[in-house]
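With one protein chain held back, the other chains of the complex are shown just where they sit.
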Amino acid sequence: MVSDSGLSLHGVIPPLVTPLDERGEVDRRSLERLVACQLDAGVDGVFVGGSSGEVALLDTAQRRAVVEVTVGAVAGAVPVLAGAVDTGTRRVIEHARQAAELGADAVVVTAPFYVKPHPAEIVAHFRHVHAAVDVPVVAYDIPSAVCARLTPDIVVELAESKDVVALKDSSGDLATFREILRRTGLPALSGSELLADTAVRLGAAGLVPGLGNVDPHGYVRLYRAARDGDAAAAAAEQDRLARLFEIVSVADLGRIGFTAGALGAFKAAMALRGIIDCPATNQPLAPLSPSETETIAEILAAEGLGKL
Amino acid sequence: MVSDSGLSLHGVIPPLVTPLDERGEVDRRSLERLVACQLDAGVDGVFVGGSSGEVALLDTAQRRAVVEVTVGAVAGAVPVLAGAVDTGTRRVIEHARQAAELGADAVVVTAPFYVKPHPAEIVAHFRHVHAAVDVPVVAYDIPSAVCARLTPDIVVELAESKDVVALKDSSGDLATFREILRRTGLPALSGSELLADTAVRLGAAGLVPGLGNVDPHGYVRLYRAARDGDAAAAAAEQDRLARLFEIVSVADLGRIGFTAGALGAFKAAMALRGIIDCPATNQPLAPLSPSETETIAEILAAEGLGKL
Amino acid sequence: MVSDSGLSLHGVIPPLVTPLDERGEVDRRSLERLVACQLDAGVDGVFVGGSSGEVALLDTAQRRAVVEVTVGAVAGAVPVLAGAVDTGTRRVIEHARQAAELGADAVVVTAPFYVKPHPAEIVAHFRHVHAAVDVPVVAYDIPSAVCARLTPDIVVELAESKDVVALKDSSGDLATFREILRRTGLPALSGSELLADTAVRLGAAGLVPGLGNVDPHGYVRLYRAARDGDAAAAAAEQDRLARLFEIVSVADLGRIGFTAGALGAFKAAMALRGIIDCPATNQPLAPLSPSETETIAEILAAEGLGKL
Partner (left out) sequence: MVSDSGLSLHGVIPPLVTPLDERGEVDRRSLERLVACQLDAGVDGVFVGGSSGEVALLDTAQRRAVVEVTVGAVAGAVPVLAGAVDTGTRRVIEHARQAAELGADAVVVTAPFYVKPHPAEIVAHFRHVHAAVDVPVVAYDIPSAVCARLTPDIVVELAESKDVVALKDSSGDLATFREILRRTGLPALSGSELLADTAVRLGAAGLVPGLGNVDPHGYVRLYRAARDGDAAAAAAEQDRLARLFEIVSVADLGRIGFTAGALGAFKAAMALRGIIDCPATNQPLAPLSPSETETIAEILAAEGLGKL
């Protein structure tokens, strides 16, 4: 699907983690290796600075480095989407302009948060951002993080006004995802790890699975099978990936937060596979314990995922 | 109450709005006038870049301008607290360092948000911030905005480790506020507009009422009466301020968000009183309607609040 | 799918509304007509006393009448499921025993509510109910009403212990629905009006759509097409039903609650189609306005749904 902007958003577009070194700085070589691994697996785009990329925890230098390194490593092979996620319109515009200057092909924007906006204010937010930046805007529905929904009515309005060129849906609500597909021609990307084949079958233009950091080949196979109508192959791949996804439930939530446990699991698995050097996450997220990392290694082994 | 840092946080410390001009830029002259009006009323400190200051909607230049102008206008007369409110530790440290360089006397920090932290990660967040900045840190409990509580256990731990020097409580939960007073010696500031006299009676060191932007003299009278044990005078003042606080319920929530309605009401009332020039709020907050502004004018008139 | 109990739960099992007369009493003749209409459409079971049946609003006599009339009207043609929905274990057992005595083939039970149970207490609840009643128990996941989830871990535990024979899922969370299908052999019924074809494709044993009160023929066609692998026919039927489902969004939520608006829409449409005599709902639900009913008539007409 090619939007009016000429940007084609489809296929597998993983939300890349932000590799850090032991000191907490962006590990540029690991990020380059991650990009190479993704391109090698056949992804159709990459998304940096999203929730999986710890966008809420990156400082100004880290945000810049992430986009810069990724744009360089991708070198035009596929579109680069960059998160411009922040609480308010002016702040989002600052991030979006920087990402555009650094070469991102589109920016990904959530509803405002902290300020409890009215739906009409959410629409206005996207309008102002679109008017202020030179790259296309992708709407990002992630109510678990921002405590507000991009309802179908909001998305339809933004699609009709062409203020956004696509939707990234991380709501977990497949009924409204389908409603949006029914009511608009907007390319819609599903953030679901577990309903990826179903989303494609229902008409999703593409997939943005965090677990794609760990097993991009799996999601590329799944996407292609689903797109080509081989439902059985897609479902079998999905079942395998569902078992792999159990790595995000390994951490003891009596000790660390859900976000820390999930992102820590992705990074631990990637380090075990040799994709990145170090599984560190940004402050204040707590690290996994050695035994949790061991359990993740066992899950990888059970699913036959070795060194890349 | 003087903390180990030598900073004395007590009395009325209003969370200043951020006056904007018609173009949406910080209106420095209105901000100076606001500061002068507050000092004239006898406040004991000012807090900029808080929720009432639209912190989530300010871009980098606005954040800087707000602290810079305020520090200049206050000129050492009272402490200046600056919000360093953001989703993650590194980002908070960036804001906090800038505020400290610009002359703020303390920074005010919430729990991380967007990332759904574990209580232990919230504690770690404050520890890292405290270790990284040269000014004292005030813990800011505002669950309605950040979707997480600073529980008494968290606050007690931070008080004992001296990572924070005070608490600003905007939880609306007076029982836990009282528990914290009982369990720590931490100076605790109440953000309640409606239980200000009660909070002082229970041992609050001070008050941070958003409505203090509109009627600082009222809160100064209330605080002093409550502090001096004149409960009847404090309660009478509180009742008057409760009627005035009805301005935040004027806006039609079918049209604009709660935050827009409340902050718009503060600014409309301030413009009507001549404290600031223009009632504009930052994008994407919707403005009040003319008839809503008229209703606010009527409430001001009924409570005898004219031009300052 | 036949459970160990010998009960076969599969296919379309609509959650019947409770027809009331003008005085608010159960309208037995309308209920008999509704059952006849459902059987005529080819449903595979009926479920009375669920959320669509206003279970939370029925008094003792109404609860009894609903099961009694339905069991009589169904006359063994298909299984009759009866809601035994209440806040606590003993109360649920009272309802379940009465339903069993009146001839219900299974009872449908939610998590306890009002009391904020721990997951282990939810499991214990189902165990106690199962031990106390002579008919099979169906677990009912409806977090929007009871503010608690039947997590996959809970359902897996109950499936393994054979304390429940099936799951009715009204969570809207298709990822966990699929996880339960993957981890258990439990027959799972989807309460989704809008993802019915998808649910069957993923392995749902059956469908429990509230909208099936209004258009049972549509859901029977959808179910059979999906079950038989005719995905295009199922999707086309689903799209039509999605347009019809817009009747639940007609009511003005500034005036009446969501439940009143949705159940009122079902009943208004049924009255327009001649299935029941009177669209009344139980106190305290507010009625639809005449113009809202007119809009519903227009939607029915647009979808070609006339008198039955």
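For reference, chains read A, B and C in written order, and residue numbers begin at 1 within each chain.
Note that in this section contacts are C-beta pairs under 8 Å (C-beta built on N, C-alpha and C of every residue); 3 or more make two chains touch, one makes a residue touch a chain.
Because the structure is predicted, anything quoted here is derived from the model rather than measured.
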In the full complex, displayed partners of the excluded chain: B, C
Candidates A:6, A:254, A:290 or A:304 - the one touching the absent chain: A:254
Contacting the left-out chain in the complete assembly, out of B:179, B:230 or B:303: B:179
Those residues of chain C which, in the complete complex, touch the missing chain: 24, 51, 54, 56-60, 62, 85, 87-91, 93-94, 112-118, 120-122, 124-125, 128, 144-147, 253, 255-260, 282-286
Touch residues of chain B, complete complex, unshown partner: 172-175, 178-179, 182, 192, 194-195, 198, 201-202, 231, 239, 242
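To be clear about the criterion, only the chains that are shown with their structure count from here on.
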Per-chain Cα centre nearest the global Cα centre, belonging to chain: A
Geometric centre distance via CA averages, chain C-chain A, whole Å: 36
Between chain B and chain C, centroid-to-centroid distance (C-alpha), Å: 49
Residues of chain A engaged with two or more neighbouring chains: none
